[in-house]
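Step one of this worksheet: look at the structure below.
For this view, one protein chain was removed and the others were kept in their places.
Should a chain be cited, it is by its letter among A and B, assigned in written order, with residues numbered from 1 in that chain.
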Amino acid sequence: MTEPLIFELGAPGRTSSFMPECDVPVRETEELIPGNLLRKKPPRLPEAGEQEVARHFTRLSSLNYGVDTGFYPLGSCTMKYNPKVNEYAARLPGFARLHPYQAEDQVQGALRLMYETQRYLAEITGMDEFTLQPAAGAHGEFTGLLMIKAYHDHRGETGRRRVIVPDSSHGTNPATAALCGMEVRQIESGPDGTVDLDALRAALGPDTAAVMLTNPNTLGLFERDILAIAGAVHRAGALLYCDGANMNAVLGISRPGDMGFDAIHLNLHKTFSTPHGGGGPGAGPVGVKSFLAPFLPFPAVRLDPDSGTCFLDYNRPLSIGKVRSFYGNFGVVARAYTYIRALGGEGLREVAENAVINANYLLSLVRGTYRIPFDRRCMHEFVAVPPAGFREGGLHTADIAKRLMDYGYHPPTVYFPLIVEEALMVEPTETESRATLDAFAGALLEIAREGRENPQLLKDAPHGTPVARLDEVTAARRPVLRWQPEGEEG
Amino acid sequence: MRYVINTGEDRREMLARIGAGSVEDLFRDIPAEVRLKQPLNLPHPMAEPELARHLREMSAANRNLDEYACFLGAGAYDHYVPQIVDQLLLRSEFYTAYTPYQPEISQGTLQAVFEYQSLICALTGMEAANASLYDGASALAEAALMACGETKRDRVVLSETVHPEYRETVRTYLRYRGVEVTECPETGGVTDPERLMGMVDGRTAAVLIQQPNFFGCLEQAPEIGEAARRHGALFVVCADPVSLGVLEAPGEYGADIVVGEGQGLGNQLSFGGPCLGFMACRQKLVRRMPGRLVGQTADKHGRRGFVLTIQAREQHIRREKATSNICSNEALCALAAAIYLSCLGKEGLRRVADLCLQKAHYAHGLITSLEGVSSSFKAPFFKEFAVRLEEDPAGVNRRLLKDKIIGGLDLGRFYPRYSGHMLLCCTELRTREEIERLAAGIGGKPS
Partner (left out) sequence: MIMDGLLYSEDHEWIKVNGKSGRLGITHYAQEALGSVVFIELPEEGSRVAAGEPLGVVESVKAASDYYAPVSGKITAVNGELLDSPGLINEDPYGKGWIAEIELEDPAELDKLLSPEKYGELLEKEGK
């Protein structure tokens, strides 16, 4: 089943009539705008009625798979349930219908929400101060690394321009370092999948600005040597940055600030239940220890204790500046605030406990059939590889992923982390029931059997989706990135 | 509230299966020194009715634009969001989905983004658009980096009439990249053409302008583009997408990269975020583009389908050599823009742009005929304009607020030399009656 493009629907001259009649005296457009700046040809937009548009996008939505559709064990992405009360909160007119440049006394509710969220996140992570401005995790990394660079420069250590990342790190970590004009040094993970302390010590030097770590790491393993790591990093004069993508595993259990991290970004769209939106918007608040606070982007949201009012503090001479317009993805922050207030401290701890129980339980159901390259107690996720015999049958992780769709599941993350060949990275999250995990494990075991008996079944999968596997090679060799009217393509 | 659904019995049985004596046992890899000894110090959990009440109270402490007529613009616009947009955004197959890395079960998002890219190309007159960036400011910064990569040059010329927060963002992004940012001063609210000519040379990677600019004024964009082209610099235009219903498409006057803020296309203001950064470029620059791209292809049965493509530019493959570090974008805001533009269509967008244009000029006429008020600039404008007041803008705004009007922006906040000037905006939502009340309020006596 496929759906026509919106451009292929409707009829010439058709439009939806939302706009009122003009109630002011009308002047000729040519009188108001110089001729050379006037549009000559109207843009080729669709010409469809509201009902056609409603049906089109509703049908498109039915071609999608969301957390509300079914189990979504996408490792590293924390696809937990998105509470509906969050959507209610973000849509309250008092939040949704606010202009960012309204005077502070008109937006005290919004500023208070931001101020409190900053405090809660600081408490949850063990940091001192937070900025809510970054629009996503990678944007948070960028903000964090810039602050670290600014901090070193401020101390006269301008030569610190190298960032160390483990080979299991998210791609955003090295990409962020490059975006900040820094060099990347990648170190090999140790035999147990965690940081090799000797390799780290050898890589640290007077040119090291920061070490970026995810903890628990992308294999779902907690860095047991975290205190020694932090000690080594700090002795070398570098700072320790936490990629907070996996914070869901340790909410209320342990805090990066107490582990020795100097800065962290959180992904509100992972840990704090705000929806992923098909790719965004998210939010990537950054928390820092107090010595980095002067470098936070401006403005900071602060509380004047005397008057009890909140204000925007632009007077920050050491600030790295702005990383975007306005104050951040407020609508996303409002959802995360709602989530934190719904759960409270005990509720957040319960989140981490159940995320870890669910992951270990699922692991226990598939271990033996699927191979586990770093097999020990996992945290909120684990990494598996295809069953024995698959490789010989010409089967890959992608085939398992595609076949899972036929069983009604979204596949786990595949081919990441890069240090595990044919990786299958599974993160069930805390909001799934034991019954769901049992059924999913059943599908994985069934697929293991199918792969041995009828590998072609997997190679041709998925069989029951709106489209079969798509030709990605042609898509990349001859990119068609937009619709054009017939006869005008290319 | 809690969203964990395993029962105590489930947990016991699951722990037994795992072979763990207790939940604590699962966390044994975490050194005791870094284990929290006490519960997080956070407010108590709330049941949904209590939580909803709390949120309503908190939001009620804000003056929202359903109750006030807003004449603020400056990069965030009170355009009408048709009901259909939010109704469709609430389809949870859309909003609870992840990035469409598995195309067979993500055709909804992928096709919608493909349509969004096509719509942005149509609006801007460009050949390729990406799936979105964070906001207009970061999109402009990314465009500057893209131009430096393409031209192998290390200087960009940025007009002073570009949104001040965008300029700040560009500087932040370029700070450690060895790129020099030169600002071209304005004269009379527009980029000074002579100064600009003097600044662009063979080292210039890009000339960056905003159209209409921060003051609402229209730049002589074609001339500026010509100056950039003469020196082999790329011409980057930061455009208001709604204005493109009446204003010439930047692609028609030589833009190489067009970026902008797409919030006005069907997205709520939401106190300034989420926003929608859009970016479009010429075909030859596609491989330098940051962010995701959706392309059309077919499955083995020949059925049309859509996939993420040219991914080797991106961080998950290229790591430190990626064109950008961006991963999450603003996909749902792009979907809102696609729904909005689909509904309005060719005729509807033209109508919105016309209404903005007419209302802004009506307001301009009324306000500048007031005693003691004059137009700040002579340049033509679209939906925003600045006026010079005799009174302090903050005082005027306080008076307006009593009449349920949110007045304009004090330009002195960003341009000290224009303190006492107010930047006002009229979207299609402002009625004649509101505009007349605004004028009366500005002309009223200080209280």
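Observations on the model:
One rule holds for everything that comes next: a residue touches a chain if its C-beta (ideal position, glycine included) is under 8 Å from a C-beta of that chain, and two chains touch if they have at least 3 such contacts.
As the structure is a computational prediction, the values presented were derived from the model and not from experiment.
Considering the full assembly, A:A476 is the residue among A:C22, A:A443 or A:A476 that touches the omitted chain. Of B:Q263, B:Q311, B:S342 or B:N397, it is B:Q311 that touches the chain left out of the display.
Taking the whole complex into account, chain A touches the unshown chain at residues 415, 472-473, 476-477. Mapped onto chain B, the footprint of the missing chain covers residues 287, 310-312, 317-318, 321.
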